[in-house]
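Every protein chain of the complex appears in place save one, which is left out.
After this line comes chain A, so read on.
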């Protein structure tokens, strides 16, 4: 009985560690770190990355807090991507793009709010000149 319990305990630990590890892949700096240490060239590691694809299934994916990691995992399946990650500039570029993407929605929302605010202004204040053109 203890063996069975141990087994599920180990499996839980494995689950947790894999959950943590896969989400770390969302961090381009970490990917750069892995690439520079040569891990991304090792066949066992590459096989492990392929194995981790199971996190794409809904019953596993729902535990991911940082879903960007799934996209990175998919990209990591390609040798070309793994090779490029050795460059710090590459990692920096990915980081920048990732942040911009991350900010996209809030920026859009801010713009919408600004546009809305600007639309309401002419109704509240009289136009500054007597013979104005339409300001909207």
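Following the convention adopted for this analysis, contacts are C-beta pairs under 8 Å (C-beta built on N, C-alpha and C of every residue); 3 or more make two chains touch, one makes a residue touch a chain; residues count from 1.
The rule is short, and it goes like this: contacts and distances are computed from a predicted model.
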{"item": "Protein name, per the UniProt record, of whichever chain is missing from view (\"Nucleolar complex protein 3 homolog\", \"2-methoxy-6-polyprenyl-1,4-benzoquinol methylase, mitochondrial\", \"V-type proton ATPase subunit a\" or \"Mediator of RNA polymerase II transcription subunit 4\")", "value": "\"Mediator of RNA polymerase II transcription subunit 4\""}
{"item": "Residues belonging to chain A that touch the chain removed from view", "value": "3, 6-8, 10-21, 23-24, 26-28, 30, 33-34, 37, 39, 42-45, 47-48, 51, 54, 58, 60, 62-69, 98-99, 102-103, 105-106, 109-110"}
